[in-house]
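Heads up, one of the protein chains got dropped from this complex, but the rest are sitting where they should.
Then we have chain A:
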């Protein structure tokens, strides 16, 4: 098959908590394409726009999965550090994108994300500042479990409950 794609997994990091509400596919797609246009010009924008979409978003953790052609993933990855803000409803919130993983299929990115979230939960537990937070995180960690297709268990803290 000649249609090769690359999936870039990144996380949106921002000091402003209101930035979370504008993590949505349209705003993020526009911000990334605008950055590519600035850094790589008309040619880069056209190259990366073939088969470009935001495949997955998680506003709670700020995880974003982007898809592009294999021929132009380097243009995309090199333009990601130039995304400095997300815009929604005429408001700009400063943020930056951290690239976590580049994979050839959604499945490899999902495997990586599950592993990454596991380590992040343990880090969160370590960095808890007071006993109440600690109890909360421990309770949700222990309540993570694999469920059948019908119901999804767990709350905000749990991201790797599906496999």
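What we mean here is this: a contact is a pair of C-beta atoms (placed from the backbone, for glycine too) under 8 Å apart; a residue touches a chain by one contact, two chains touch by 3 or more; residues count from 1.
To be clear about the criterion, contacts and distances are computed from a predicted model.
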Out of "RPP14 protein", "Cytochrome c oxidase assembly protein COX11, mitochondrial", "Vacuolar protein sorting-associated protein 35" or "BHLH domain-containing protein", the chain not pictured bears the UniProt name "RPP14 protein"
Touch with the missing chain holds, among A:37, A:77, A:100 or A:141, for A:37
Across the whole complex, the chain not displayed is touched by chain A residues 36-44, 78
